[in-house]
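Yeah, one chain of the complex is gone here, protein chain that is, but the others are all in their spots.
So, subunit A:
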Amino acid sequence: MWYLCMFYHRLLDYRKAEVESLAQLFANDEEDQYKTQRLKWRLPLHHHPDSPFHFVDLPSEDVARNVSNRSILVKGMYELWGEGGSYEELEEAIRSYPDERKLPYLEPDSTFKINVDTFGKVISLQEQTQRIHGLSYIPFKGRVNLKSPEHKFWLMETDDYGVNNGLPPIVQRRIFFGREIGGADRKLLPTYQLKSRTYLGPTAMDAEIAFLMANQALVMPGKLVYDPFVGTGSILIAAAHFGAMTMGADIDIRVVRDGRGPDCNVWSNFKQYGLPMPIALLRADNNLPPWRTGLKEIFDAIICDPPYGVRAGGRKSGGRKLMKGVVGPYTVPDDKRTDHIPSTASYSLVECVHDLLDLAGRMLVMGGRLVFFYPVVREDDNVNNSFPEHPCFQLIATSEQILSSRYSRVLLTMVKTSQYTEEIAEEARLKHKDFKENHLKWLEDGNLHSAVFSPSDLPLNGAADAKTSKEPKPKYRGKYV
């Protein structure tokens, strides 16, 4: 059945991917095609693909409710009673909508509320009331209850709001009327916002994105979720909120163990929200993971934000000089072994992602998901769309978030569709060796930092020139929202 889905107007690239993932999570086994195939989407008449209004085909009202209530970006999911380009057209559409769909929600002993919402413009309370009174042709028999109505109805309107306001272009007025089925619980966001979290690091993941990542990973109670770059635990917090058992590792002992004092560390972040503590935190190197041989298919999802070397660089075991081949391996004297702090070397993004995919290929259950951010350099607004690949995985969603004019990060969602075989393991071993032997070359190749921070090539001859060369503000911001 088709539902009207209205999104919050942000993170445009993440919206459909989230609904698709959640539909897979909530569709039951008889609704097989919704689990295996992509959802069908349709745009309202004349609407731009970036419009907040979409129609989506979902198996049942229960699924639509579960999807929208769990989501972060669905403002509302509605059963559409009518739409039109004018109030006359809307009335005609609502009148011809079958009574058996309408009457159960208009019963005398029920309570209801009508909300008026607009996109791209503001209308006064008075106008809102007028519009509600204009709906008197619908035979509402119930009582009005503004605080906790049983049924919520929404009258939503988009109108020609002109250009250059950063919103997707609109051709014509469109009005929708529908019954609310569910919507995102955005109260989560102020609860989990970073500014009130006790323990933060420089790259702590924003709460909204962390929840989106957990949704992409199909996190559910009883699932085991692993983050190999756990840092301050900001991604696992979102996973724990949705009931998963969590496990995290980091190479930096200061981050995972010590934090900033007894009540300011990864554990205290979970305590702050009353969430169950991670099942395990450990200090380990993603380049040389300490998992026993034979251990495989144990995690249901791996969610992480690997270090890309822009705001934080990756580290791996082995000294800097050792990896460059300047010195031979340093032998730790026996009396200094106990408290020895091993030195680490830079860990290039290519190698880091290779290790991550290999680890995920081995450690994820079949159908398990790998969800992680991957940085891309933007050139003239054209994003180079080549993403890492692995024989075990199928890439099912890419969602871009623009970070600056130079680079953006893309959230990749991958599903494990093939077994991790001996051949794949052997290939990974060879690649691992190559990374070790050609440490410097790989480090050079994967250098994103200079692409992001190098001074621009444009000649800057005084302020006047800089002013004239400044491009006008883009008419439509698209993914910038």
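Quick notes on this one:
The criterion applied here is as follows: a contact is a pair of C-beta atoms (placed from the backbone, for glycine too) under 8 Å apart; a residue touches a chain by one contact, two chains touch by 3 or more; residues count from 1.
Criterion: contacts and distances are computed from a predicted model.
Per UniProt, the protein behind the absent chain is "Trm112p-like protein"; the candidates were "Tetratricopeptide repeat protein 8", "Trm112p-like protein", "Autophagy-related protein 13 N-terminal domain-containing protein" or "COP9 signalosome complex subunit 1".
The missing chain, though absent from the display, is touched by one residue of A:P139, A:P202 or A:P290; that residue is A:P290. Among the residues A:M1, A:L103, A:V144 or A:A280, only A:A280 touches the chain that is left out of the figure. Touching the missing chain, out of A:P98, A:P202, A:G274 or A:P329, is residue A:P329. Interface note for the absent chain: among A:N69, A:T118, A:T203 or A:S343, the touching residue is A:S343. Think of the hidden chain as still there; on subunit A it touches residues 221-222, 224, 245, 247, 251, 253, 256-258, 276-277, 279-285, 288-293, 295-298, 317-319, 322, 329-332, 337-338, 340, 342-343.
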